[in-house]
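Just dropping this structure here.
Yeah, one chain of the complex is gone here, protein chain that is, but the others are all in their spots.
Right, chain A next:
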Amino acid sequence: MSPGLWQYMIEGLVVTLQLTIFGALLGLVFAFAAGLARLSKHKILRAMGFLYTEIFRGMSALIVLFWLIFVIPRFGYQLAPLFAGVLALALNIGAYGAEVVRGAVRAIPQSQLEAATALNFTPWQRTRKVVLPQAIVAMIPAFSNNLIELLKASALVSIVYLSDLTFGAQLVRASTQNTAGVFGGLLVAYGVIALIFTVLMRFLERRAAASLGRTVPPGMIARIFRKEASA
């Protein structure tokens, strides 16, 4: 493979990482907004949270992406392609994340809320000092799964000709005709990126659990090594 072709792949990798990281950050905002809205006392906020999660979980990210690219311009707005990609991915993953947020907050024992009320905490203090620190730790494992889903979904942007890693690979395939090698390598590349994200999130999970004085049981890799050591 010539240096020029590697250039496509490197540039594609940068776009894929941008999509994943920006998509995750924006998706986190949507997830918290919608998840907390669904737990709100206000009926309208709850309804908005419900509509958002049902619509975007029921719709494939690819359809949302096409919609942003073909329908929004008809109303006089043109989104930058990378932004359209990030927004489509974030809307999709945010709807799944909202359920994670909702579940984690609801899992906080009622007695803790009562204790906070007994200590005369304001609702905001209660959320900030009692609920969120514990809920966020509980959210991290589910969020790491969501992050991998987001990474995988980012490949969809290649269908609308955004030059991500998958798109770069298609160009390389077209010019080298080495189909099995290029797509096989591309799969391995996504696998490696996913593994790196998993390890980072696992590290975050441990740190967050430690901050609450808990420990996380060892994962698959650690268990394999332990078994061989004891055998």
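In this text, a contact is a pair of C-beta atoms (placed from the backbone, for glycine too) under 8 Å apart; a residue touches a chain by one contact, two chains touch by 3 or more; residues count from 1.
Criterion: contacts and distances are computed from a predicted model.
Student: Leaving aside the chains you can see, what is the UniProt protein name of the one that's missing? Options: "Ectoine/hydroxyectoine ABC transporter, permease protein EhuD", "DNA modification/repair radical SAM protein", "3-isopropylmalate dehydratase large subunit" or "Glycolate oxidase iron-sulfur subunit".
Tutor: Options "Ectoine/hydroxyectoine ABC transporter, permease protein EhuD", "DNA modification/repair radical SAM protein", "3-isopropylmalate dehydratase large subunit" or "Glycolate oxidase iron-sulfur subunit" considered; the missing chain's recorded name is "Ectoine/hydroxyectoine ABC transporter, permease protein EhuD".
Student: Thinking of the whole complex, not just what is shown, which of A:Ile55, A:Ala115 or A:Leu200 touches the missing chain?
Tutor: Selected residue, touching the omitted chain: A:Ile55.
Student: With the missing chain put back, one of A:Ala98, A:Val137, A:Leu186 or A:Met201 would touch it. Which one?
Tutor: A:Leu186
Student: Any idea which of A:Phe22, A:Phe50 or A:Phe66 touches the chain not displayed?
Tutor: A:Phe66
Student: Consider the whole complex, including the chain that is not shown, and state which of A:Arg46, A:Arg173 or A:Arg202 touches that chain.
Tutor: A:Arg173
Student: Given the contact definition stated above, which residue among A:Leu17, A:Leu113 or A:Ala194 touches the chain not shown here?
Tutor: Of these options, the touching residue for the absent chain is A:Ala194.
Student: Considering the whole complex, not just the chains shown, which residues of chain A touch the missing one?
Tutor: Interface residues of chain A facing the absent chain: 54-55, 58-60, 62-64, 66-67, 70-71, 74-76, 148, 151-156, 158-159, 166, 169-170, 173, 179-180, 183-184, 186-187, 190-191, 194-195, 198, 220, 224, 227-228.
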